[in-house]
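Here is the structure we will look at, set down as structure tokens.
Note that one protein chain of the assembly has been removed; the remaining protein chains are unaltered in position.
Coming up: chain A.
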Amino acid sequence: MLRTATASLLALLGLSAEARVLHTEKSLYRNITVLEENGERCMRFGRVASSRQTCLRLTQPDQLVFDYTRMMLGALYLQPQPRDILVVGLGGGTLPMTLRKLYPQARIDTVEIDPAVTRIASRFFGFQPDAAMTVAEEDGRVFVKRQLKQGRKYELVMLDAFDHDYIPEHLLTREFLLEVRGILAPRGVLAANTFSSSKLYQHESATYAAVFGDFYNLQTRSRVILLRQGGLPARGELEANAARLEKALPYYGVSQDWLLPLFKLSARDWPASTRVLTDQYAPSNLLNAM
């Protein structure tokens, strides 16, 4: 009786009875839990069941667990040979580590505001920085702005700084995206992990469209925006790149049969009057709750 009650309580909290907590930590920004269940090791923020940040399949650590990380790699269909890469938001380090394995020669900059997240990524998720893959411990906006002033360019920028229930509002404004556009190399690609539901969807879409024009809108339960500086490629180029990557990507759980059909041009499925988010108007968290 007590056991059932405990089990249902745990289930309510989003923990299965066998979940094993490896580590908990109150960082400057959030509560972080590392736990193992169903053969997966996950990092969680807060206490909400749906706020899994990073998961690692213990038997196949290189397989990507989440749809959104697989869709983020879709950026490679637009730019199959990135040499300079920026990843904003480290999490467990899955994206930079996968990119490192795919591109041993690439220069990969990562930015993570929370030192505890970086520590946990190294200790529990196999994240290993190297001479050409460093972590800047600072706010993503400040980092991007400095690179812009210094004239640095990236062939691939990945924005993964949002979590399910909190958005750094200054990382979702027209001004920020203009700064990101400024650090993209001529055919540089941007991949952004964003929001699939709530009122924020339209505002976010309108903001990306205002800065970049057309973008690919990849949606499952997650949503990823993909776009390229100077315009999207023809379908043929996309398919050719996908075919080229078919040797490497399936090892990480990404196949073109799954990923390619998700490449849909944004249908402008938001009202034309939708307000663009700016540094002056950025109530993203309030909009996300509506």
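As a working rule, a residue touches a chain if its C-beta (ideal position, glycine included) is under 8 Å from a C-beta of that chain, and two chains touch if they have at least 3 such contacts; residues count from 1.
We adopt the following convention: contacts and distances are computed from a predicted model.
Visitor: According to its UniProt entry, is the unseen chain "ABC transporter permease subunit", "Hydrogenase 4 subunit B", "Heme exporter protein B" or "Glycosyl transferase"?
Guide: Matching the unshown chain against "ABC transporter permease subunit", "Hydrogenase 4 subunit B", "Heme exporter protein B" or "Glycosyl transferase" yields "Glycosyl transferase".
Visitor: For the chain left off this view, which of A:V21, A:L58 or A:V142 is in contact with it?
Guide: Considering the complete complex, A:V142 is the one touching the chain left out.
Visitor: Touching the absent chain in the whole complex: find that residue among A:E25, A:D165 or A:D279.
Guide: Selected residue, touching the omitted chain: A:D279.
Visitor: Pick from A:P82, A:P96, A:P129 or A:P168: which residue touches the chain that isn't shown?
Guide: For the chain that is not drawn, the touching residue is A:P168.
Visitor: Which chain A residues touch the hidden chain?
Guide: 28-29, 113, 138-142, 145-146, 149, 168-170, 173, 175-176, 278-283, 286-287
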